[in-house]
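Left out: one protein chain. Kept in place: all the others.
We call the chains A, B and C, going by the order they appear; numbering starts again at 1 in every chain.
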Amino acid sequence: MSTVHVVGAAGFTGAQLAALVDAHPYFTLGQVTARADAGRRIVDVAPEYRVGAVLRELDLDAIAEGDFAAVCYPHAEAAVAVGEMVDRGARVVDVSADHRLRDGALYPRWSGFTHPRPDLLAEAVYGLPEINREAIAGARVVANPGCYPTASLLALLPMRGRITDIVIDAKSGVSGAGRTPTPDVHYSAVADSVRAYNVMRHRHTPEIAQGMGTDVVFAPHLVPVDRGLLASCYARFEGDAPHADDVRQAYADFYADAPFVEVVDEPPGMRAVQRTNYAQVCPMVDSDGGRLIAFGVIDNLMKGAAGQAVQNLNLMAGRPEDEGLR
Amino acid sequence: MSTVHVVGAAGFTGAQLAALVDAHPYFTLGQVTARADAGRRIVDVAPEYRVGAVLRELDLDAIAEGDFAAVCYPHAEAAVAVGEMVDRGARVVDVSADHRLRDGALYPRWSGFTHPRPDLLAEAVYGLPEINREAIAGARVVANPGCYPTASLLALLPMRGRITDIVIDAKSGVSGAGRTPTPDVHYSAVADSVRAYNVMRHRHTPEIAQGMGTDVVFAPHLVPVDRGLLASCYARFEGDAPHADDVRQAYADFYADAPFVEVVDEPPGMRAVQRTNYAQVCPMVDSDGGRLIAFGVIDNLMKGAAGQAVQNLNLMAGRPEDEGLR
Amino acid sequence: MSTVHVVGAAGFTGAQLAALVDAHPYFTLGQVTARADAGRRIVDVAPEYRVGAVLRELDLDAIAEGDFAAVCYPHAEAAVAVGEMVDRGARVVDVSADHRLRDGALYPRWSGFTHPRPDLLAEAVYGLPEINREAIAGARVVANPGCYPTASLLALLPMRGRITDIVIDAKSGVSGAGRTPTPDVHYSAVADSVRAYNVMRHRHTPEIAQGMGTDVVFAPHLVPVDRGLLASCYARFEGDAPHADDVRQAYADFYADAPFVEVVDEPPGMRAVQRTNYAQVCPMVDSDGGRLIAFGVIDNLMKGAAGQAVQNLNLMAGRPEDEGLR
Partner (left out) sequence: MSTVHVVGAAGFTGAQLAALVDAHPYFTLGQVTARADAGRRIVDVAPEYRVGAVLRELDLDAIAEGDFAAVCYPHAEAAVAVGEMVDRGARVVDVSADHRLRDGALYPRWSGFTHPRPDLLAEAVYGLPEINREAIAGARVVANPGCYPTASLLALLPMRGRITDIVIDAKSGVSGAGRTPTPDVHYSAVADSVRAYNVMRHRHTPEIAQGMGTDVVFAPHLVPVDRGLLASCYARFEGDAPHADDVRQAYADFYADAPFVEVVDEPPGMRAVQRTNYAQVCPMVDSDGGRLIAFGVIDNLMKGAAGQAVQNLNLMAGRPEDEGLR
């Protein structure tokens, strides 16, 4: 048994993560921390999970060598906390965006701060198990991918290096915006509507570009859905378009060992993956146009955040990748 | 032409009301006031109405004798503002709850304040045109009914005095909670769910009881709908239950002159009245049980607030009751 | 290990039930039957469950002595199928309404057919584990309660015999109407609206009345929610109203041994029970009015149908009541 601390457990992602750890056959829930909600139980802020653990202020001194931690802090704050915990001997999954970009020079522009721990940034492993399984297993710091990058990369990675002119039009459920009430998440603003936001300036843009090794156009949209994220991806094949069957086979091969990626024949909807750690991907080929059209769909809080964090923790702890996630 | 000032025009009700006045063939939009949003146009806070008027702080000195005003302030603040405007010669529709209860002693318990202007409270007319058409026409202060009372009273008033043991289970769209973002109106809290709130302590309870002349059980529910309000009303007939046909005829007679009340044969849904000033009511009789089951449905921002305010302003100004409301 | 056949497994309830049995540690999935969808896998009609079993026409000869079966047929057809399976030695949970009413004379009026097997009707046990745990354990035929009766009875049973004048205003998610596309379940008819239906003639009315031992007024409503059911229940205490604390204690005592009923302090929403077998109930007392106001909320496909069926199967098979249901 290993202890997992969930740091920032009052938000949508943190509470989901605490619930997964709480029900996990191997992990034990350690500290579950919060500031404004300290003193409340997780079940009080997220009744659907029935987790009775009490939220407390973070106690760094109670982090033990060999503990695991998952950090669900806001950006910039997470980088500091991750460092403090690693310094105390913990192995950490950073669920924030603070360790995802290998090039530290990108943080000021995209996240508004200078990275405080370039040493950890340098050693952090990008936590997409489908491509980094082994590196994750040995990492001290795992950068849990963003929700948009997860869906987009899973939809496109099998064609990495063979496509260009990538356009990603993504649709996210509202829980991706977090628990804080703002005008943008008011029911009367979200219901019955769809709109794009943060076009050309969303923090996930360079993360997807890094993953694909090329620039991308990325336009996130908010849709009237609680949980779920669909990335519709458009790209041009370099050279002649391959046959659709070959592309599908390449996807099947690429994900042959991935327990949570399902390659499907029709453009997938959100319902088949909601509240699960599964991703469904569907590549389509426009032979005349030499185009790839690929869809990736996940639950934004599971495979897009908390579920993937547990998948990474499983790998770090030498456990089966899907333990506690079925 | 008459001027109508809309005081508190940045909220859902105020913006809808300003839009109705702006498009009205007889009324001219006067001041449209706001505090936090002063300097912005109404179209900036409520794009769907395309009203270019700029929100300003209220200028009491610019209220002229004979002007009309509609006050959409929060409770307690409205009572003060209504008084100030009446003192300057305006005739006012109070869209807040501050002049609805004739018994001033009820305000401390239900609204948390002592009424500052018992003189105006005494002369205020309850602005449900279907029962008070003439009194409204001559009033200086009209208390615009609450959204729940409007739907409930329209569903039950034709049987007033003949029924007892009234239970009202009401379902409101989220816009009824106002524009302020709170945890309760977060999309992820409202979507996919229904729940009761403020059971036995909602401010509209004594207002409905006053209208029916008897105590009522009132349980409001929040439903995942933007606009619309359904009151499902249950009561026991005193004495033998009348025949269903007689009850239906009584409703038809009661609303024969009401341009906005439609008596329908099947329990009405919200869609037929959304974004209109119509109410649909449907009485049903359980002969065996001696029961009346009556449904009333409105758009909470129109017949439940802004539309009814314009209906009242029409009557006060001697205009056709439905002018600017079709 | 025991075999459970799911008869009628292509509908919303049947597919959910097959998924629960498929993942159950003790039960093995036997036949999963369908007519129009025969030849398809369950995952093809209900992708979210990832159950690969293939739907087939029912083969009665393959039912073995000691097998279990759950029948999710339409009303009237279920009564026949249950009889055929019991005759072959199976023990059956009838998920339809065909064995719920003890008085066979009620079937022609409420369900439109004369019951074909009065012998089985006489021995059938009403499958609400919270009140019939022992009888269920030994039953050959268990009548799985309806979704509305489950939520309503759980909300009211602790006060059975002490209350009268019961009014139940219930709100159901659309999945309760089944998978067949009809105008009433068209997205554009359901979204943004709430309406009552089948008032005074819903088949669940006599079932609730039977459970409470007194007539009830029951008005079901359709709400824009996929899964979830809230029963808001209003009643009058016979004699003086008890103290709210005593009522709450009575509920706590009544459900002390019920693993799936949670007595809560605030009117519950649907989210805390969605996709679970939990019910949440909340009694409130209006002392002045001598009234009980009680809320019961469930997931209509789980505690309201498939989950409760598994709960009953657990009891019939001598397994822990909550096995496979957490």
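The rule is simple: a contact is a pair of C-beta atoms (placed from the backbone, for glycine too) under 8 Å apart; a residue touches a chain by one contact, two chains touch by 3 or more.
Here the structure is a predicted model, which is why all the values come from computation and not from measurement.
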- Looking beyond the chains shown, say which of A:Arg41, A:Arg88 or A:Arg291 touches the absent one. A:Arg291
- Looking at C:Leu106, C:Ala191, C:Ala244 or C:Ala317, which makes contact with the chain not pictured? C:Ala191
- Please pick, from A:Tyr49, A:Tyr234, A:Tyr255 or A:Tyr278, the residue that touches the omitted chain in the full complex. A:Tyr234
- Of A:Pro268, A:Gly304 or A:Gly324, which one is in contact with the hidden chain? A:Pro268
- What chain C residues would touch the chain not displayed? 12, 174-175, 179, 181-183, 185-192, 224-226
- Item | Residues of chain B in contact with the chain not shown | 47-48, 191-192, 271-272, 274-276
- Please give every residue of chain A in contact with the chain that is not shown. 165, 167, 169, 171, 189, 192-197, 199-200, 215, 217, 219, 221, 223-228, 230, 232, 234, 236, 267-271, 274, 284, 286, 288-289, 291, 293, 295, 297
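Note that in this section only the chains that are shown with their structure count from here on.
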- Query: For which chain is the distance between its Cα centroid and the global protein Cα centroid smallest?
  - Reply: C
- Task: Let me have the rounded angstrom distance from the C-alpha centre of chain A over to the C-alpha centre of chain C, please.
- Result: 37
- Message: Which positions in chain A are in touch with at least two other chains?
- Response: 191-192
